[in-house]
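Note that this is a trimmed complex: some chains were dropped, and none of the rest were shifted.
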């Protein structure tokens, strides 16, 4: 049975996620899985990160319907993106792109064929009337080329990649999870090439600076203490063991950070 | 495979929604879908609205188990309501009625046959011990007449319908969604018969009055600006593009509103 996932900023208190699944359930039998419906409202980047975080773990054939869509009903297009045998359906505002890129080469279609929409399309709810039914038709095997037309232009979105410069990593915070952990865009394998577990490193933004231990996981430092670890998505993460690092630091998504080793010789040692 | 939906005010932090699905899963194979478990506690009207909003999109045969039930364990009855080939199970307090009426002619049964209940019925949790198992039995094909007895008396609930009077629409707020959008009971097709997109209209309650643009969707006015649109359930909705209209206005469910065009001639023009 095909899998259709749903992601939105509709809120789990609202009827809108269920409306999308209702429409899909009338079109095909599938396993419905929620990624989250509590994306911060209109926060396309947060939605994009959640999708990015989970897609490598889904089987080929999975269809992802994602709707964080402040431009609903305006001229913004709707897209189908395919990559690595998975399908992404949603608005053309960048939401789908980081996840799709993570799976490899992408192909993008602009949704056009109303034969695959709900019979009545509300200009305020394309999630229910366009994206969910299109996702359900893809799940039952309709080829994307039947529903849309291939395009080369679309709104792209990229979390960037931290870089090594003058003995430091420069990057930014791309996601703050509900634990208050700061997920950065600094690739774990780069960090592991420079420091060893147990090393002291300094993490600083324009507003704060902390000295932390680079550790394998949270429980390696005492509760309440900062640490840096390679998070589960493979990027450097700043956390407090059993605490909320984002609140403690006043950190925010998109904040630039610089990370450097306390001992300067580390730099030459390992690269 | 049949679909069983669940709606409650139990809270997604509680074990109670899962307990209902556990009981149902031991009785039948079905696709379980949550409408929401974060209805404001004991708010029968909000629960009724969520159910009302989604039912037209579900296929024939769907069973809805809905539990917002401040009177659990008292003499209030439990109901099965059928309409349009769908089934509704829950307390006799109005919760199921707006949704059922939306699907057409309704038939109401008072739940009576304990053979279809859980073996032990807790007086504080009929959701798990009566409504979920009854819903599961309906999903596997047991006729409602086996489980209950047809009745003509039950607690009804109606959101009303806005009316046209002296050049204005009179209605009320029936739902405030997590975005802070005010959903009214003024039918969209009535509004569209009077005003055109781009017209300025005045929306007023006893406590506030605003001048807004009647627009096809949110993104047609600048961020932060009020608008009126036909919402996705077909009713006039007051919103702020990327903002929270309910908070800004201090609006509340059930508040009466009056909506009129700025230019008086509109009235004669279109009706």
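Order as written gives the chain letters A and B; numbering starts at 1 within each chain.
Going forward, a residue touches a chain if its C-beta (ideal position, glycine included) is under 8 Å from a C-beta of that chain, and two chains touch if they have at least 3 such contacts.
Owing to the predicted nature of the structure, the values given are computational and were not obtained by experimental measurement.
Student: Please give the number of copies in the complete assembly; 2 of them are in place here.
Tutor: 3
As a working rule, only the chains that are shown with their structure count from here on.
Student: Calculate how many whole Å lie between the centre of subunit A and the centre of subunit B, each centre taken as the average of the chain's C-alpha atoms.
Tutor: Centre separation, subunit A to subunit B: 32 Å.
Student: Which part of subunit B faces subunit A closely enough to touch in the complex?
Tutor: 1, 3, 5, 12, 31, 33-39, 49-51, 53-55, 57-59, 62, 177-179, 216-220, 223, 229-232, 234, 237, 241-242
Student: Going by the contact rule at the top, pick out the subunit A residues touching subunit B in the complex.
Tutor: By the definition above, subunit A touches subunit B via 10-16, 18-19, 21-23, 25-26, 29, 32, 41-42, 70-74, 76, 118, 122-125, 128-129.
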